[in-house]
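These notes concern the structure reproduced below.
Only a portion of the chains appears, each positioned as in the full assembly.
By letter and in written order, the chains are A and B; residue numbering begins at 1 in each of them.
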Amino acid sequence: MSRTRQLDEAVAELVGDGDVVALEGFTHLIPVAAGHEIIRQRRRDLTLCRMTPDVVYDQLIGAGCASKLVFSWGGNPGVGSLHRFRDAIQRSWPVPLEIEEHSHAGMANRYVAGASGLPFAVLRGYTGTDLPKHTDSIKTVSCPFTGEELAAVSALNPDVGIIHAQQADKQGNVQMWGITGVQKETVLAAKRSLVTVEETVDELVPRPGGVVLPKWAVTAVAEVPGGARPSYAQGYYERDNDYYQQWDLISRDREKFQQWLDTEILDAERSPR
Amino acid sequence: MTASVSAGTSTGDAEFTADEMMTVAAARSLGDGTACFVGIGLPSTAANLARRTHAPDLVLIYESGTLGAKPDQLPLSIGDGILADTADSVVSVPEIFNYWLQPGRVETGFLGGAQVDKYGNINTTVIGGGYEDPKVRLPGAGGAPEIAASCQQVLIVMRQNTRSFVETLDFVTSVGYGSGGDDRERLGLRGAGPVTVITDMGVLEPDPDTRELTLTRLGPGVDVEQARAATGWDLRVADELGSQHPPTETELSVLRELKATIENGEST
């Protein structure tokens, strides 16, 4: 049964050092404020999962929160590389970063298996690529009917799943719409879940394309207006493309990054973005 | 190769860049009424150009879950709100891969990458130094391995030079024709693979038997030696080498209008 919390309380309650944490969002509705709160609370040794780690994961990695990244595409969309991510895996700064690498189809199906209470998922994927050589969570399975060999990926069941949605009602039911990615699967696959929302409304009005998570499927809800910035929240605000550009400059340099970290996150009561 | 070339064409003395030629050539490859899985890079521009010129009924599918997106401006990311707003349907990411891509419903998949080899295999993962300790860490696979496997045909669009067109990939992220011949079929991959590679030098197509990528058409103002010099293997050239039709005035003007809808460079 979801409970309404302040963001800092919810993160303190749900995210512990060493946890496997997934903050999902596919370009849209990225739970950035929750990520910043994790940095602010100085969590360490996290295994961070996400199909498309972008700027907020670069920030978490640069801040030394993560010892492992499980992902399928890591970049600054429309801009280029993630410099903190590259610095971590190429030069172990500020701490070494282990990786577990998949394709999008593989990661999506790992969440599906996790949400379905199954230990693995089957897909047509990875055949002939070098990924299975480096990733233990990719194996093969034979079809018991045709004998055909297919890819199998192990279920992904994070300790904590964190997403951002447009609305919750006062009971803690959640609705999101627009591009909703793997967010439902993330919440359902996770042992505990946190949904940050743009606003709390008296009643959720069903929307075209609306995905609803009932309160009993969510651990905690926190109202965080603007909690997806610099990504966008359909119906609320646009993507801040400049931020992604600026991040490229900040993140290229360790000192600039450290300064950003101190002023924008650690010394800030709450992140301005 | 970003210098513009001046080519005398039926449309007059239009000036255009090699990148514009690539985009136009990619757009032309997309049949009207077909579905196209739009990956990372230039593909989105090409697909939207096709939709505004010869293929108004082209179905644009983005891995973010948007089926039949009809953006009136170039999206800046594959998950832009404009894609959801204009789509016939927005589905979850698991559904886009499992129900739409995997069964081979999509005619054309668009791919690019940091490295391609002579059999159309692609690397978007690491360059140099090995996987554990790479010289350059790239973004990784994304949707590419399964687009390469499952689309009915794949179109590769990449700038051609000796760093990108290499004898041996540092990592196989997406499979084209594997080690050549019928290796792709032996692997059980069901789509036809990379039937066309469009570069800033021209067009490469797989040899029907060996599946080795072969230069079949030269871009405007490019000669064979330039193309061979830009290739990291001993590039085969087709007996009957054709040449690309330069962009028409319409293609160029629509492309430039499209590009003007974004300020921050290439859409991704």
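Quick note on the criterion: contacts are C-beta pairs under 8 Å (C-beta built on N, C-alpha and C of every residue); 3 or more make two chains touch, one makes a residue touch a chain.
Remember, predicted model here, so these are calculated numbers, not experimental data.
> Per chain label, how many copies make up the complete complex, given that just one of each kind is displayed?
A x2, B x2
Everything below uses one rule, namely that only the chains that are shown with their structure count from here on.
> Taking each chain's centre as the mean position of its Cα atoms, how many Å separate chain A from chain B?
Distance between chain centres, rounded to whole Å: 29 Å.
> Tell me, which parts of chain A touch chain B in their complex?
26-28, 51-52, 71-75, 77-79, 81, 85-86, 89-90, 101-105, 108-109, 111-112, 123-131, 134, 148-149, 178-182, 184-185, 209, 211, 232, 234, 238-239, 241, 245
> How about chain B: which of its residues touch chain A in the complex?
63-66, 76-81, 83-85, 90, 92-94, 97-98, 101-102, 125, 131, 133-146, 149-150, 171-175, 178, 183-184, 187-190, 264-268
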